[in-house]
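Every protein chain except one is present and positioned as in the full complex.
On to chain A.
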Amino acid sequence: MEFGPILSTLRRHKITAFLLVAEIALTCAIICNAVFLISQRMERMKMPSGVAEHQLVMLQVANIGKQPDAKARTEADLAALRRIPGVKQVALVSQVPFTNSSSNSSIRLDPKQKLPTLNATQYFGQDLIKTFGAQLVAGRDFRPDEYMDYDAVMRNVDLVRNRTPSVIITSELAERLWPGESALGKRLYFADIGVRVIGVVKSLIRPSLFLGDDAAQWSMVFPLRMNTDNASRYVLRTDPRDRQRVLAAAATTLRKLDPHRIILKKRTLDEIRSDFFRNDRAMAGTLLGVIIALLTVTALGIVGLASFWVAQRRRTIGVRRALGATRSNILRYFQTENFVLATIGIAIGMMLAWGINLFLMQHYELPRLPWFYLPVGAVALWLIGQLAVLGPALRASNVPPVVATRSV
């Protein structure tokens, strides 16, 4: 196939050829970046939580009025929940991953330090590590005798002021606070209260990412026992297949023990997680819609222009056919023409894509566009171009040679 005739024809249709190339370039640039943004969102939705997500269910309960016997009630609740067939672990905890509601605290490495080192979230609740299924990578879990009542500590902080209670932190937090060192035995301070690290879990996400994704793993677990008056979330661990049944049974059990309480939420952790990333999913979906719309519009543009060109060149096609060109010659001609235009458009589009990425990097803290996203846009546009031009090109190849003999 010779490019000469194609180029000289295009030179005669400068404006329309230019508009088509511009369209392809723009589509290519946007698609490269949109695919990249989608992959970023997908990546974010895979963020590790560090808990046995598929095995966990959560019930949030509201009690009416102050409860004088909260401690006894809590024990009764937990014992009854443990008796439900299929339940492996139960805990009453202060907060749960992906629920967007969290208790956080500024910590210091030295009480005399002027500014806090960072802000981390704090999980409370007996058996929390075991129930969540968080994986210990160093040190140990809390011993039963280490737990204290949350109420008692809050009423009188002096209980812990000079005792240096234990804390378990995530490996990411440990690495951030003491890079390259073992965190075990190290101390953290809340105002003037010191705590000692006795264990490190691989990962435990904070319930709310209000400090950004980089701080997602800054979590601490304290040996504090909650009761129905100061905590509302029961977490149960079970086999993934039993989750719905356990949820229903747990709700019935809790209601039977105290008919006055209201079950605010009963959900699996998978549902909670999926809800947490709702915005990311919506954005990925929107961008996918944008990609489809862009490709459709570009395809329509190619079909429209190619149809006009075919109609305009009927006579010349007839002449070529009369002079011996085969149908497939004519078909190839229009396909090649489209390929040439698409290639020019794609080349410009790549540069544009890179420019858009630079802009996004500057304004939205987005990483650099990896090179392998560029061919994605290129292939998509070559394909869509060839598909779109096929119809008009077939029509052109069906122009009979006799047209050459007709006058307008």
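Simple rule for what comes next: a residue touches a chain if its C-beta (ideal position, glycine included) is under 8 Å from a C-beta of that chain, and two chains touch if they have at least 3 such contacts; residues count from 1.
Going forward, contacts and distances are computed from a predicted model.
Q: Please identify the absent chain by the protein name in its UniProt record; candidates are "ABC transporter permease", "Inner-membrane translocator protein", "Cytochrome C oxidase subunit IV" or "NADH-quinone oxidoreductase subunit H".
A: So, among "ABC transporter permease", "Inner-membrane translocator protein", "Cytochrome C oxidase subunit IV" or "NADH-quinone oxidoreductase subunit H", the name matching the hidden chain's UniProt entry is "ABC transporter permease".
Q: If the hidden chain were put back, which of A:M42, A:V137, A:L264 or A:A311 would touch it?
A: A:A311
Q: Using the document's definition of touch, tell me which of A:M283, A:V340, A:V376 or A:A404 contacts the absent chain.
A: A:M283
Q: Check each of A:R11, A:K112 or A:H260 against the chain that is not shown and name the one that touches it.
A: Answer from the full complex: A:K112 touches the omitted chain.
Q: In the full complex, which bits of chain A touch the chain not displayed? Write them out.
A: Within chain A, the residues touching the omitted chain are 15-16, 19-20, 22-23, 26-27, 30, 34, 37, 103, 105, 111-115, 122, 153-155, 157, 190-192, 210, 230, 278-279, 282-283, 286-287, 290, 293-294, 297-298, 300-301, 303-305, 307-309, 311-312, 360, 363-364, 408.
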